[in-house]
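Heads up, this is only part of the complex; the chains shown haven't been moved.
Each chain carries a letter (A and B) given by its place in the written order, and its residues are counted from 1.
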Amino acid sequence: MAIGTVKRIGILTGGGDCAGLNAVISSIVRAGGPMGYEFVGILKGWEGILDPPMLKPLDVKNVRGISHVGGTMLRTTNHGRFAAKIGEGGASRIPDEILHSVARNMQANDIDALIVIGGDGTLSGAHQLMELTGMKVVGVPKTIDNDLDGTDRSFGFSSAVEIVREELNRVHTTAASHDRVMFVETMGRHAGWIALYGGLAGGANAILLPEFPFEPADLADFLRNRVKEGKLSSVIVVAEGAHVGGALSTKKTKVDGEAQLGGAAERLMAAVENCAPNEFEMRTVVLGHTQRGGSPNAEDHILARAYGVAAIDAVHAGEFGCMVSFRHGKMTAVSIAQAVGKLKLVTPDDPVYSAAKKIGLYMGGKG
Amino acid sequence: MAIGTVKRIGILTGGGDCAGLNAVISSIVRAGGPMGYEFVGILKGWEGILDPPMLKPLDVKNVRGISHVGGTMLRTTNHGRFAAKIGEGGASRIPDEILHSVARNMQANDIDALIVIGGDGTLSGAHQLMELTGMKVVGVPKTIDNDLDGTDRSFGFSSAVEIVREELNRVHTTAASHDRVMFVETMGRHAGWIALYGGLAGGANAILLPEFPFEPADLADFLRNRVKEGKLSSVIVVAEGAHVGGALSTKKTKVDGEAQLGGAAERLMAAVENCAPNEFEMRTVVLGHTQRGGSPNAEDHILARAYGVAAIDAVHAGEFGCMVSFRHGKMTAVSIAQAVGKLKLVTPDDPVYSAAKKIGLYMGGKG
């Protein structure tokens, strides 16, 4: 198969939405036009390049004014035929006929290369596509949870953290008015970055992360001590994947994109109630989909702009099979194969985790 | 009973918290000081003036900086011994010994009059107290739902509506990215003002209110027509008390303050799913406690300031047994007896409801 010159580039967004996707798309098109490229948007993630294709030509006119709009103008899906599941042994294998179908539709529609904006499932698929069919791909990391090991920071994360901060500010005053303990559930099934950052910025008193199992009796003691010190209310941030102590859950199956929401706050509140019956007036709040939506904040807007430009630069440099990565303040390109499938988890020596612990928050884990 | 000169005034906040309570308290103290009054805060609603009393002297120093803080510095409760339940036949009767206990503690602590900031349950109690014991009371209406008939506008409502608007802006972009129908649940068990105002301001496509039962088949048709017009996503605002058509629920029991949250969005989504199986990808978001919390917006801050000053003016004018009321741009005083127990509901000819309907939102009800 011939690897000729790239002229027309397809752009797709896969998995769950987050703030900044449109700024990436807009930047690719605005920077790529003067470089001589044409663009076509592929709708609904990989679905749009399977049968029948759903395509939308993109130029500077139809990306105007979208960069500050949340979500993705190309739309996306979590339930497609292409989704590579990430499990214990890495990404699952997408059937060859699906991959060939993508390649066939790319050729039929004169799409010379793909810029794929997605999480590790979406990017794994892109890698398999290139390996099997030789189609040219460049990846852009998208994970609102900021848990992709191949990059320091992904767009959408800062906006989600900011939303958590704002919601916690609201929850604090109602908690204090009623002497309540509030369990506020955030996203974060495997990695607790949103809960950690949002919780610390929002003045949480305890933060429960998937990485640090907690002991209900310890948390109850912590709350009891607060009451003794006159702090009659508490706000506890609970990542979706937080859990009571013991071995870490061995279930690591993750569907690319939106995790199923809900449940953790109720579950952990019940665990505390169980070891301190009727001692605290407790309530839950599940932030849910509001964390994904809305305009990117300034940090994410800028990061998304830089990612988009880096992606078209990578195409221009012929760095196919790579994912652009933000590392130590610079944009670089790393191999997709190496970048995906490895989660970046919160560790005890993380400066933010340890700061939270040292200023006195209950952070689960030992000691 | 002796109606002597008022020197020392107790202030209490009852029922659920909302934005602006602290601005009311601060205004009373700041305006009342130069008029010669002293103030004492009564903690945890009526509980703080029952046995044993929980009191906190208030002066300009300790109300400094609180007016923009959400909730109530005096704390409150929904579960007190004093709460008058509002039901079919009006407010329930508080036992005489409880009322006498309040009067006794007022006298024992040199509290000559009470300013009671609360909803219809709290204010009914204040009225019963004055009738039975002659204690002097002035009421300030507090209802985040803005459903108290005795006043045009209560503080906390505008802030809650603004929060709903912001959350809907977030929900729209994630709904649009995934071609989803989102059911967003707001407060409003009996009156749908928060859902109506927040939904209209936040660009909802349908708003389901307690006052206008909806037909799931009609809503499914509405959503179907949107899809035909290329509008692949929809956002539906659901007040807590919204329900499927037929006679209005006859259950009117309302505990003063916070209603039990949750359930309506799930319930109504299921009703739609039932008459359009697998037709729409649907999700729910429950805004919950975040609607109560946080700083008052400018409208509520100003309104709360004006209410606080009106309350101390009413005490000064000897208008006991009255509730201050905002009516047609002015502060007036109305009899508590007349003001409470009558809900202000959304009606078909309300200018906001009818505007929403005329611009094409699905608003339940007939036609």
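Here is the rule we use: contacts are C-beta pairs under 8 Å (C-beta built on N, C-alpha and C of every residue); 3 or more make two chains touch, one makes a residue touch a chain.
Since we're looking at a predicted model, the values are computed, not measured.
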With 2 of the identical chains shown in place, the whole complex in this structure file contains a total number of copies equal to 4
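Assume only the chains that are shown with their structure count from here on.
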For the two copies chain A and chain B, what is the rotation angle that overlays their Cα atoms, in steps of 5 degrees? 180
Distance between chain A and chain B based on Cα centroids, please, to the nearest Å. 37
Give every residue of chain A touching chain B within the complex, in rising order. 17, 19, 21, 44, 69-72, 75-78, 163, 166-167, 169-174, 176-179, 182, 232, 283, 285-290, 292-294
